[in-house]
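Missing here: one protein chain of the complex. Every other protein chain is in place.
By letter and in written order, the chains are A and B; residue numbering begins at 1 in each of them.
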Amino acid sequence: MIRHFTHLSDLSPGELLALADAGLALKAAPPRSAPLAGKSVAFCFMNPSLRTQVSSAVAAASLGAHPLTLTLGGGAGGTWGMETVEGVVMDGAAAEHLKEAVPVLGRYCAALGLRSFPSAESWAEDKREPALTAFRKYSTVPVINLESATGHPCQALADLMTIRERMEPSGKNFLLAWAPHVKALPMAVANSAVEMAAMAGMNVTIARPEGYDLDADVMARVKASCDARGRTVSVTSDVMSAYEGQHVVYAKSWGPIAPYGAAPAADPDFRAKWIVSGAKMRRTDSALFLHCLPVRRNLVVADEVLDGPWSAVVDEAENRLHAAKAVLLDLLAPGARTAAASSRRHAR
Amino acid sequence: MIRHFTHLSDLSPGELLALADAGLALKAAPPRSAPLAGKSVAFCFMNPSLRTQVSSAVAAASLGAHPLTLTLGGGAGGTWGMETVEGVVMDGAAAEHLKEAVPVLGRYCAALGLRSFPSAESWAEDKREPALTAFRKYSTVPVINLESATGHPCQALADLMTIRERMEPSGKNFLLAWAPHVKALPMAVANSAVEMAAMAGMNVTIARPEGYDLDADVMARVKASCDARGRTVSVTSDVMSAYEGQHVVYAKSWGPIAPYGAAPAADPDFRAKWIVSGAKMRRTDSALFLHCLPVRRNLVVADEVLDGPWSAVVDEAENRLHAAKAVLLDLLAPGARTAAASSRRHAR
Partner (left out) sequence: MIRHFTHLSDLSPGELLALADAGLALKAAPPRSAPLAGKSVAFCFMNPSLRTQVSSAVAAASLGAHPLTLTLGGGAGGTWGMETVEGVVMDGAAAEHLKEAVPVLGRYCAALGLRSFPSAESWAEDKREPALTAFRKYSTVPVINLESATGHPCQALADLMTIRERMEPSGKNFLLAWAPHVKALPMAVANSAVEMAAMAGMNVTIARPEGYDLDADVMARVKASCDARGRTVSVTSDVMSAYEGQHVVYAKSWGPIAPYGAAPAADPDFRAKWIVSGAKMRRTDSALFLHCLPVRRNLVVADEVLDGPWSAVVDEAENRLHAAKAVLLDLLAPGARTAAASSRRHAR
């Protein structure tokens, strides 16, 4: 059976921590050889990307592989519009079915990455993750999720590395802080952040406006992880109190499940209430500030925070590179990863 | 004189078969060294691509070369609009003449690939292949045709490899089966498929609706090849009978030469008549099913065929990779190719 890296829920907490350790070991000392020499890896994007695109390509190249960045979908400079549904008569816009495209890419490449954002039209449909599901179903080589509708596991791995560089997460307090925005953003990063924190043994608080709860399946996994370790989970709209005693503040905007795709309120009081500000950060236990980037300054988070002592967002982004190396080695050269991660302390 | 790989008509049948053998030898055993180390190769696309883009880049990288994928034409992320006509006053949309661009690329790269689809406005003009002709005229390094208006020789080479993996083509029966579509597609793949089959010594049948004949020059070459080997050529609109006794069924939709660019009929009976179905395939001599991809399922060909025992489309797509390696080595390191193809049986 092919191993993929697409959802945190496929990993045990020990496996996630071991991958984070492998990433940190690769950050400290790159592999001396080129463990992926002779292999090509295609990173397929249906949406824009900066960190994911560059960190994936640089990670692959640094391990000796040949990285390809592909724009998946119609248009000049791209490939073809892609169909995901089986059995349909393809007389619409899509010229190619993933049932062909994915196995074909697997003949050329040793692994495939996919970024496929939600459509923001139907959460029920988006939650099925049609493109990623098709990649998993049809691929004959490992698939890496570069952000789908429900999660962003590469980001969560880098987040965990960034926390572990500064503290032992087990028993510490993690706040997911909803933030204002001009439009409804995907929930993927928020989902993966709280899943990761729960798997790492942290107490999880989510501060969000009424109506902005995360998907029930995600919350059930978070609760199960926390319960198993004797940690707490709380969800609140009392934003000022939520910051108290936190060790990690993870800011993220996301749109509501219902009405799905609706932009958050733009009124200044609402924005002022929910922006991550210096005043709020000063209520924490000198918390680390994390955000996946890109971030809209002074809308999601104040300059004072991003430019202040709390912020680790550039380190966090750098860790995407080392996390990508760890994932690639885990999938394509597991022996090499084990060697690189010989310092890891977590058993599966 | 620079050797290019742009049209099957530049090759003898023996040369084509030798290249196919070289491709199969490279599939069986990649070269141990990096015969193209230190060379860059630019693959220029004026149109979308998946297999061609990825197989070209992976082939070049696997031989040690540095592949570049370029979007040729205007727009962000691209290059400049390109002029092909000599002597004009360039006061229109095109900012650069291929008379400069092609020699310049040849100073940077050891070979140049070009994908340039027809405009679908005038067959007389498209048939001149202005961009590819300019590449051949101005280039100081080998040019590879990655699909032009009249042909797709890299595809035909992979097709021949796929046939030869399963049968000795000489004397077998090859059906080019026209298929429905939502728009008028280029004739390039269809042209190269029948030219290849004729060069490989197969009997050629073309099943197409009235008004969908291929270009007379292509048909003349097919007839000459078949005549020279004592093979038959037939063109029919009796689609059900056409499948009988076939060893290879090659499905492809294309638009008519007149009225040029007109979309095929959309009526259900017409589509049902021409789609490649299981019922039709069962009339063959257990034929191999080929298609260049991308393919519109249940419009061009039924799921039953693509997912059934006849289909070799993913193998065929994989062979694009090994065909590309054979072409690159033939043009850039002919000694290396000869060594790789030491098992070949066909003299020129």
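The definition used in the following text is that a contact is a pair of C-beta atoms (placed from the backbone, for glycine too) under 8 Å apart; a residue touches a chain by one contact, two chains touch by 3 or more.
Treat the numbers as computed from the prediction; the structure is a model and nothing was measured.
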item	value
Candidates A:Ser9, A:Thr133, A:Ser237 or A:Asn298 - the one touching the absent chain	A:Asn298
Listed residues B:Met46, B:Leu70 or B:Ile206, member touching the removed chain	B:Leu70
Listed residues B:Ala18, B:Ala42 or B:Ala302, member touching the removed chain	B:Ala42
Options A:Pro13, A:Gly73, A:Pro118 or A:Pro256, residue touching the unrepresented chain	A:Gly73
Contact footprint on subunit A, counting only the chain that is left out	30, 45-51, 53-55, 57-58, 61-62, 71, 73, 75, 77-78, 182, 266, 293-299, 303, 306, 313-314, 317-318, 321
Positions on subunit B contacted by the hidden chain, ascending	38, 40, 42, 66, 68, 70, 74-80, 83, 86-92, 94-97, 99-101, 103-105, 107-109
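Everything below uses one rule, namely that only the chains that are shown with their structure count from here on.
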item	value
Gap in Å, rounded to a whole number, between the CA centres of subunit B and subunit A	40
